[in-house]
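A quick write-up on the structure given underneath.
What you see is the complex with one protein chain gone and the rest in place.
The first chain written gets the first letter, and so on, giving A, B and C; residue counts start at 1 in each chain.
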Amino acid sequence: MINAIPLEYYLGLASIIFLIGTVGVLVRRNAIIVFMSIELMLNSVNLTFVGFSTYLGDTAGQVFVFFVMAVAAAEAAIGLAIVLALFRNKQTIYVDEVNVLKW
Amino acid sequence: MSLTLLLFLILGVLSIASAIVTISSRNPVVSAMALVLHFFMLSGLYLTLQAQFVAVMQILVYAGAIMVLVVFVIMLLNLGDEKKLSEKWNIRRIVAILFAFVLAIQFISIYITNLPDAAFIPESAAFNGTVQAIGTDLFTNYLVQFEAIAVLLLAAIVGALLLAKRKIT
Amino acid sequence: MPLELQLSLPLILILILSIKIVMVDAKFGNNKTLGFVTALAGFIVVFISAAFTLTISPEAIASLNAEELYSKGTITYGGFAAYFDMLFCVAAILTILAALPYFQKENSEHNAFYSMMVFAVAGMMLIAHSANLLSLFIGIEIMSISFYVLAGYFRTKEKSIEAALKYFLLGAFATGFLLYGIALIYGATGSLSLPEILTKIAADDFSNTYLTLGIALMLIGLCFKVAAFPFHQWAPDVYTGAPTVVTAFMSTAGKAAALIAFIIVARALFVIDIGQAAEIPDFQTNAIMIIAIISAATMLIGNITALVQKNIKRMLAYSSVAHAGYLLMGIVANSPQGWEGIIFYATAYLFMQIGAFIVLSVLERKTDKNLDLDDYSGISKSHPFLAAIMAIFMFSLAGIPPFAGFFGKFLLFTAAIDAGFTWLTIIAVISSMISVYFYIGLIVYMYFRKSNTYPLEADMGSAKVTLIISTACVVILGIFPSLIINLINNFF
Partner (left out) sequence: MHELIKFVPAFPLLGFLVLSFFGRNIKKEAIIGTIGSAAVGASFIISFLIFLSFAANPPDSPHIVSLFTWISAGDFSINISYQADQLSILFSMIITGVGFLIHVYSIGYMHGDRSFYRFFAYLNLFIFMMLNLVLASNFLLTFLGWEGVGLCSYLLIGFWYDKKFPGVRITWTGDAGNKAFIVNRIGDFGFLIGMFLIFTTFNSLEYTDIAGIAAANTSAFENTTIITIITLLLFLGCTGKSAQIPLAVWLPDAMAGPTPVSALIHAATMVTAGIFLIARNASLFALSSTTMSVIAVIGASTAIIAATIAIVQNDIKKVLAYSTVSQLGFMFVALGVGAFTAGIFHVMTHAFFKGLLFLGAGSVIHGMHEEQDIKNMGGLKKYMPVTYKTFLVAMLAISGIPLFSGFFSKDEILWYAFSNGSFLLWIVLAVAAFFTAFYMFRLLKLTFHGEERFNTKRIHPHESPKTMTVPLIVLAVLSAFGGFLGIPYVLGFGLFEHTNLMELWLEPIFMDANIILNHTAGHDIHLSEYVMMLISVAIALLAIKAANSMYSDNLEKSKKIIRKFKSGYSLLWNRYFLDEFYFKTIVDPILSLSRSFLWQFFDMKIIDGIVNGSAQLTGSLAKYLRRIQSGVAQNYAVIMVAGIILIISWMVF
């Protein structure tokens, strides 16, 4: 029963979610949804970590996930604060409308 | 097909589906809700991997804290009617999806052709996922990093306060 | 004091400082200089403690048993880590000295700035000390988060907040790849500890494809942090949009931190001594070739694009991209010689680039004014001191002897040639020839053009100290490079 689900299933699932997140970052204009796509990417990495951790019989991977969560929380705070400040400045949160700096 | 595999498939499909909804929904609130669902699915997947502590943290931190913040900001910005939110297709999007497709082929071919060495879950895994195991590890082997994460969160708090302040004092 | 406590003194002190500075900010937020004084004194103390750990003999450090330490071998002590602690503190001291008059001029609040500087330095120090992928990741994140905030420090100004947004989105995106790479390396070797990973790679005990993919993804994450092609595009925009003093700090200390991360990772993943391993693994030759190509492309793109810039800040931002290319040559060389080259050049680069940006910040008005080449016409008449030292920084950046920049390039180029990368050196020399054009271009404007009708004002205040120290170091390191080289010689 224990080895009913092979590790590659988890890795494959994680890579699919990672790529969905990547697509989200590339195609969405809304900064908040871009941010959520990044969260998707981080979560898929967490899944990879936990998968490896369990199959290796090593705790370190799960400890790492704990830290990734802390980092994600911190990034959420900063990222949303930036979006807020941006909205106050330019009345927009569309990433492609923010292009004063170029060339 | 065993029961665990069925559970994995259901959770896996639902997590992919909710992820797709997250990135494709026009309305940010719908995206956020789909993302919360996604986090729950992942939490279930962690349980199938016998990682109880991480599964609980997933709900508490992501669904409980981060997503609340996201929804709060979405409401705060009050982005208005849905027509404005529609996004047009452009070359970048097509290229981006093409690239993602290529990347997907790369990843999948890697995972299909190279099966991992670890074929089964060792007996110790059940203990490794407990609060006790992780706690011991955290406060012995990774003590320095645990302290460091305090600086990270402090930086995030000070930084977020600074950026979100309205006026210059 | 136990040896470990002595060795971890810089880390402990920066931790205390980071709490202290927040408390000062919270309690005495209205006092404009208290935060400055606290940060300055704190950085000096950390600098001294780091200098002290550098004097502890490497043998004593090597004799420590990792299992008995509190850090359990996740932290490197002494040696290059202590050197980089000092370097980051110097960069921070130089920056905040210049920041005081700058923020007074811009009518901005101060105190949160010093807190963020302390956090950033704490993150960088953790990077330099890390012997473990987890420490490395957390260090990089602390640094990055502080930089996101610092880039958007002028939150009411459009350009500053745009820089913060771009930096944040792209930085977090790159973090995703870095993290995925770490996960795969962990999966392939079953360890997060870098020395253990090295042993496993040398013993051929790893899962090849996962490790290869992991290294590829991690490479991407690190290349983003050093701003190397094609992951460099954030850098010109962020460096232009961020407050000038922040840019001075980010583009020097930040780059040095990213490079030490690169060195730490390269030392664990790439085998130098062929005797140790049966043969050099494929992923190593491939990865080094990729870094070589990235390095060549980075310096060409950075220098060529800098040619057409009319804004000096943006020109220096592109030149900073180009310098990432030169610095990566040390990684390509994959030898102690190459890493020493990186450390020397990072040191030299720190002084010349901070100096150049601080000159800009002194002459800048209202964030965006007085930054174009035309504004600098004939300032050698009105500001002979600023023009003269700016010329020194430009010559040094262009790699003209006898300034420090020349020796950095010299060490890196010889290291690359020794490693058999003659073609890379040829490209490097060509691109530094190109770069001379725009560095000298600025000097032409300053010295060989008629003055503008509107004279620039400069009130330097404490920035003068920064400028004098930077100039002195650029000159001294050019004439007596052995001062540093002898110090860094035994790090690897």
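Going forward, a contact is a pair of C-beta atoms (placed from the backbone, for glycine too) under 8 Å apart; a residue touches a chain by one contact, two chains touch by 3 or more.
In this text, all values refer to a predicted model and were calculated from it rather than measured experimentally.
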Displayed chains contacting the withheld chain: A, B, C
Of C:Gln6, C:Thr199, C:Thr414 or C:Ser462, the one touching the omitted chain in the full complex: C:Thr414
Hidden-chain contact residue, picked from the options C:Leu3, C:Ala202, C:Ile272 or C:Ile434: C:Ile434
Candidate in contact with the missing chain, chosen from C:Gly139, C:Pro236, C:Gly254 or C:Gly330: C:Pro236
Option from C:Ala287, C:Ile312, C:Ile331 or C:Leu467 whose C-beta touches the chain left out: C:Ala287
Touching residues on chain C - with respect to the absent chain: 165-166, 169-170, 173-174, 177, 209, 212-213, 215-217, 219-220, 224, 229-231, 233-234, 236-237, 283, 286-287, 289-290, 301, 304-308, 336-337, 340, 395, 400-402, 407, 410-411, 413-414, 417-418, 422, 425-426, 429-430, 433-434, 436-437, 440, 444, 447-450, 480-482, 485-486, 489
Missing-partner contacts on chain B, residue numbers: 92, 95-96, 99-100, 102-103, 106, 110
Residues from chain A at the interface with the omitted partner, ascending: 22, 25-27, 29, 34, 95-96, 98-103
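Here is the rule we use: only the chains that are shown with their structure count from here on.
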Between chain B and chain A, distance of the C-alpha-averaged centres to the nearest whole Å: 6
Distance from chain C to chain A - Cα centre to Cα centre, in angstrom: 26
Residue numbers of chain C (touch at least two other chains): 134, 138, 141, 145, 148-149, 152, 155-156, 164, 187
Residue list for chain B, restricted to those that touch at least two other chains: 116, 141-142, 145, 149, 152, 155-156, 159, 161-163
In the complex with chain A, residue positions of chain C that touch it: 134, 137-138, 141, 145, 148-149, 152, 155-159, 161-166, 168-169, 172-173, 175-176, 179-180, 182-184, 186-187, 190-192, 236-237, 240-241
Chain B to chain A touching residues, read off their complex: 2, 4-5, 8, 12, 15-16, 19-20, 22-23, 25, 28, 31-32, 35, 38-39, 42, 45-46, 48-51, 53-54, 57-58, 61-62, 65-66, 69-70, 73-74, 76-77, 79, 85, 87, 92-93, 96-97, 99-100, 103-104, 107-108, 111-112, 115-116, 118-125, 128-129, 133-134, 137-138, 141-142, 145, 149, 152-153, 155-157, 159-164, 166
For the chain A and chain C complex, residues of the former touching the latter: 11, 18, 21-22, 25, 31, 34-35, 38, 41-42, 44-45, 48-49, 51-52, 56, 58, 60-61, 63-64, 67-68, 71, 74-75, 78-79, 82-83, 85-86, 89-90, 95, 98-102
